[in-house]
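Below are the structure tokens for one structure; questions will follow.
The block that comes next holds chain A.
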Amino acid sequence: MEVSFMSYILLAIILFSMGIMGVISRKNIFIIYMSLELMLNSINLILVTLSKHFGNMDGQIIAMMVIAIAAAEAAVFLSLIVSLYRLKHSINIDDYNTLKQKGTL
Partner candidate 1 sequence: MDIGLLSFIIFLPLVIAFILMVLPFGMKMTRNIAFVTTIVVFLLSLSIFFRFRLADYMQFREFHPWITTYGIYYSLGVDGFSMIILMLTTTLIPLGYLFLWKTKKSKGYWISMLMIQAGVTGALLSLDLILFYFFWESMLLPVFMIIGIYGTGNRIFSTLKITIYTIMGSLFMFVSILYLGVQFYNEFGVWSFQLSDLVQITTMSRTQETLLFFGFMAAFAIKIPIFPFHTWLMQTYSNSPTGGVFILSSIMAKLGIYGIVRFVLPLFPHQYVEFAPYFVGLGIFGLIYFGIAALMQQNIKRMFAYSSASHLAFITAGIFSLNAYGMTGAAFLIVAHAMATGGLFLLTGTIEYDLGIRSISGLGGIAKKAPLLTVAFALMLLSIVGLPGTNGFVSEFLIVLGLFKYNHFAGIISATTVLVAASFMFWMFQRAILVRTDNDVSKMKDLDIKEVVGIFGLALVIIAMGLYPHWFLYKIEPTIQHYLIDILKVGVGS
Partner candidate 2 sequence: MSSYFLAWIVLIPLISAAFLGILYLYSITVKKISDKVFATIAITAPILSFMLGVGFFLGLKNGASEYIYEPYIWLGVNDYIINMGFLGDKLSIFMVLFITFIGSLIHIYAAGYMKGDDGYGKFFSYFNLFVASMLLLVLANSPIIMFIGWESVGLCSYLLIGFYFTDPLNVVAGNKAFIANRVGDLGFLIGLVYLFFYVGKLGFDYSALEQYIDIVPNHILVIIGSALFVGAMGKSAQIPLYVWLPDAMAGPTPVSALIHAATMVTAGVYMVARFHFLYDLIPNVGLFIAYIGAFSALFAAVIAMKQSDIKKILAYSTISQLGYMFIAVGLGAYSTGLFHVFTHAFFKALLFMGAGAIIIALHHEQNIFKMGGLRKRLPLIYIVMLVANLAISGIPPFAGFFSKDEILLKAYKHHEYLIYGIGLFTAALTAYYMFRLFFVTFEGKNYTEKKLEPLSWSMKAPLVVLAFGAAFSGFVGLPKVFSNTNLIDTWLGNWSGVSIHAEHYEEIIFMGVSVIAGLIGIAVAYVKFFKYDFSQELKEGGIVYNKFYIDELIDFLIVRRVRSLSTFISVVIDDGVIDKTVMSLSNGFINLGRRVGRMQSANTRMYAFFMLIGLSSFSLYLIFKLGQ
């Protein structure tokens, strides 16, 4: 059975939405990070799909680049989380509110 073009797009949208919901609703910073990766990969999926659909290799190349950058970004992100954890002793994102102005405004 030939899987239709729209199914790939739909899958990507579903994955993307799950990612967004994860970013918005979860407090654990690792889960948020994983949701972000999910969103990235859903975009990759769209890129690859479109690339195949149009018979053009550009999308595939960009997808490869995204994967590479995501890997690099993961390293930075994880190290940031480690130093944040040292600061706050927590991986709950609600504790990372240093930017909020204290006192009355």
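Basis for inclusion: all candidates are chains of the complex that A comes from, given by their letters.
Criterion: contacts are C-beta pairs under 8 Å (C-beta built on N, C-alpha and C of every residue); 3 or more make two chains touch, one makes a residue touch a chain; residues count from 1.
The shown structure was predicted, so the numbers you read here are calculated from the model rather than taken from an experiment.
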{"item": "In-complex contact partner of chain A, selected from candidates 1 or 2", "value": "2"}
{"item": "Footprint of candidate 2 on chain A - complex, ascending", "value": "20, 23-27, 93-94, 96-101, 105"}
